[in-house]
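Apart from one protein chain that is not included, each protein chain of the complex appears where it belongs.
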Amino acid sequence: MTARYDFASDNVVGAMPEVMRALTQANEGAVTGYGGDAISARAADLVRELLDADVEVRFTASGTAANAVALAALAGPHEAVLCHEHSHVATDEAGAPGFFSGGAGLIPLPGAAGRIDPNALGDLLAQPDVSYRQSPAALSLTNATEFGAVYAEADLAALTRMAKARGVKLHLDGARLSNAVAAGFDIKSLKALDIDIAVLGGTKAGSTPSEAVVFFDKSLSRRLDARLKHAGQLVSKARFLSAPWIGMLEGGAWTTRAAHANAMARRLAERMPFPLTYPVEANGVFVTMDDAALKRLREAGWFAYRFLDGSVRFMCSWATTAEAVDELGAALQGIA
Amino acid sequence: MTARYDFASDNVVGAMPEVMRALTQANEGAVTGYGGDAISARAADLVRELLDADVEVRFTASGTAANAVALAALAGPHEAVLCHEHSHVATDEAGAPGFFSGGAGLIPLPGAAGRIDPNALGDLLAQPDVSYRQSPAALSLTNATEFGAVYAEADLAALTRMAKARGVKLHLDGARLSNAVAAGFDIKSLKALDIDIAVLGGTKAGSTPSEAVVFFDKSLSRRLDARLKHAGQLVSKARFLSAPWIGMLEGGAWTTRAAHANAMARRLAERMPFPLTYPVEANGVFVTMDDAALKRLREAGWFAYRFLDGSVRFMCSWATTAEAVDELGAALQGIA
Amino acid sequence: MTARYDFASDNVVGAMPEVMRALTQANEGAVTGYGGDAISARAADLVRELLDADVEVRFTASGTAANAVALAALAGPHEAVLCHEHSHVATDEAGAPGFFSGGAGLIPLPGAAGRIDPNALGDLLAQPDVSYRQSPAALSLTNATEFGAVYAEADLAALTRMAKARGVKLHLDGARLSNAVAAGFDIKSLKALDIDIAVLGGTKAGSTPSEAVVFFDKSLSRRLDARLKHAGQLVSKARFLSAPWIGMLEGGAWTTRAAHANAMARRLAERMPFPLTYPVEANGVFVTMDDAALKRLREAGWFAYRFLDGSVRFMCSWATTAEAVDELGAALQGIA
Partner (left out) sequence: MTARYDFASDNVVGAMPEVMRALTQANEGAVTGYGGDAISARAADLVRELLDADVEVRFTASGTAANAVALAALAGPHEAVLCHEHSHVATDEAGAPGFFSGGAGLIPLPGAAGRIDPNALGDLLAQPDVSYRQSPAALSLTNATEFGAVYAEADLAALTRMAKARGVKLHLDGARLSNAVAAGFDIKSLKALDIDIAVLGGTKAGSTPSEAVVFFDKSLSRRLDARLKHAGQLVSKARFLSAPWIGMLEGGAWTTRAAHANAMARRLAERMPFPLTYPVEANGVFVTMDDAALKRLREAGWFAYRFLDGSVRFMCSWATTAEAVDELGAALQGIA
């Protein structure tokens, strides 16, 4: 029996129909390369509309690259990035921020459900600059978090204000920002929050590989194309990275399909016999499950990961069907 | 009037039908990510068949990344890469080899039509290692070259033997390797030539953004996925980078469509009123044309680049039609 | 009143007379630069004698540079270095290992008194290589440790064997190796322990700025001078970095003066009214002291640091006098 990856992650599925159609349309004709084409311009316009902000936009093939390019623009090699101890940049990117920045450090901060604890942030920001330590130049925030939580705007604002008061710049890892938006987060607030660079997730939202890197602080985007080029992130046929965003944003699929994923996660939570580790606010369901149960689940044909906090994770996506949720629910009932 | 980009580069066109079909097929279902899927395995197998060699294969979204990852695996930051002075790695990648390697240098070598002059290589390799200079650790070769030339195997072998005799490793930039193969180059000779890492071009051959990085020397591929991950080159939905290769290789389109591109270049050469700078051996036509003529060409609606050697370049691709060639031919006749 | 720095660190004092004499002698005449001189050759020979090993030796101006050059030779940018969570490389070098390696990560391990806990090492080494994590390529050990402990050879051998069994290379930070040797550690055991690169501390031992970087694995030292040069660590007047080692090693002062420092630490421990945090095995005395007491100590004219483990540290050096120890002892009695 082949394992079913349906819930292993929100990146195990393919691309939504709107994206595939956009790719097919974008495939026509000869256009200038490296992002100078009309398709890329249109996609960037749609991102600006979405954010209601005059931002610089580029598209990369991987979220790791998007985050790392952003962080390298915010922190020097002798400086550090503050992030949640279980954030993607800290635990899942094989040191990419350090590589792209030439050695910038990561300072992990604790906090429940992937949200950064404001007290821990405050303590860290209160430390003096000293020569033997990489002092914080940037704060990386994730919304929705790695553990399926969505920041309340006031909570996020508390963190961003603390950082900015110390001269620390702001990065948003929005790999699952669509899920946060579907859960009620106002994406137009990013501007007011004074985020410097945000990454808007395409891949997990239902695109072929594409992430939008958004420079709210345009002074940081000087010679950005050369920066992307030398980091291997400026592709010649750029329309294939930008077209998916036309597919996702023109008709609102980026958000509506995220709402579907969130709804599927709630449906799964309702059928879940194992205790939830965190409230289900976006498209992830985290539960307490021992190794024996996880083994039985895999033997029953389903693949799921144990996560860094010890919980077992089930992710829903744009492609998750109610039937699959119910099947998994039944399987879980069978092994609980 | 909008400029026609038909001949501006072989990356201004979209993807061939075989690739789009493969992408559509690959879009089905949930599969494991980061290259562990059956589609990526199948694509790698096809590359191994093509090369008749037991190689390690990965797919990246950009050729710059593919080259830079390869060169960083071959040369330390205190070492250098030998390359043609007009090679893509030297002139078109915004310093990517230096960035990925943490500072490795490039040593440019002369040579006609983008081929490296063996005497210049010999002189360079004869220099002693000294502390104040980055000594060569790798030789980067390009086939077909930036100027549309195809190495004769004996010429290539002469260069590779000189390098290997000095302990210098070998990189092949094969962004247009399909065109070289269509022109008669035996791709299976790469193994005998003792190439360490080759990049097989997908994008210019007619793919959506995808290049194959091929490790002939598998000892260099230890922890390769982590290396790709931290360089932002390991995408989660890896099937969208590998599927194009199934489309291009299963039915031989990678080569047959390159043969078409080469034929279109020869057709253009026949209609060309400006003197050819180099023999047309692959899919590029380089001509001697002064600025006034180039201006008239652009005014006539066609876009073409002046290249580093001073010539004006016209590139044909899988998508170039005989009609477009004839139209351009007529336009050129009109301005000559 | 000016603070007295006598015990703030073992690097607050000047150089021992043997070193100053060696510098004066080395100052004569014109000699070839960059380490090709007879003085540097003699110093390297003395290091080889000390270690009874055929090693490659270079001298750098800072311990941070020495460690970072060594670690960059052992771990790639996509790999990690295992080290004690309170080691100098982890806490006091502002990210130098990441900078010199182009992004290698540090994985902190726990352990009492600065020694690495073998169980923690075992657990870490048992983790599989995965693409999203920097896997360990090197283990960094410190002897004497940051907390004044000296490894028993069997304990050190247990760690090194575990590492080597997994293919993990070995770095020794010997900033205070002279103190460990004076405390009984057999420096000739480094060879049998299969250390790949060791740093022998000069500065804290009583030199002007100079550390010896010792390559037991000579294959790692290929093009070492270029590596040092491009890292800004190959000075032209190299004799001024190597001569101190003639002064320290010819007559044994490197060890005998470390023995004096160790003895001074024991003397201070005897006079110490605050509880010792760790046994005094080398030249550091760590005590439990609250902030109020530390404040009184500073008001009494003495400077001491609170360390990462919460203890307050007093360091003795080659220059520490019994009188100064007794003065400090009396001051401590007065504030206890």
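Chains here go by letter, A, B and C, matching the order in which they are written, and residues are numbered from 1 within each.
We adopt the following convention: a contact is a pair of C-beta atoms (placed from the backbone, for glycine too) under 8 Å apart; a residue touches a chain by one contact, two chains touch by 3 or more.
If you're wondering where the values come from, they're calculated on a predicted model, not measured in any experiment.
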item	value
Chain not shown: contacting residue from B:R42, B:R133, B:R166 or B:K191	B:R133
Per the touch definition above, residue among C:N27, C:Q127 or C:T288 touching the missing chain	C:N27
Per the touch definition above, residue among A:N27, A:S135, A:T208 or A:S317 touching the missing chain	A:S135
Residues of subunit B (touch criterion as defined above) contacting the omitted chain	77-78, 80, 91-96, 98-105, 131-134
Contact footprint on subunit A, counting only the chain that is left out	34, 76-79, 101-103, 129-135, 223, 225-231, 234
Positions on subunit C where the hidden chain makes contact	4-6, 8-9, 11-15, 20, 23-24, 26-33, 60-66, 68-69, 93-96, 98-100, 102, 203-204, 208-209, 226, 229-237, 239-241, 303, 319
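In this section, only the chains that are shown with their structure count from here on.
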item	value
Closest chain to global C-alpha mean, per-chain Cα centroids	A
Chain located farthest away, centre of subunit B as origin (C-alpha)	C
Centroid distance [mean C-alpha coordinates] between subunit C and subunit B, Å	48
Geometric centre distance via CA averages, subunit C-subunit A, whole Å	42
Euclidean distance of C-alpha centroids - subunit A vs subunit B, Å	32
Subunit B, residues touching no fewer than two other chains	102, 226, 229-231, 234
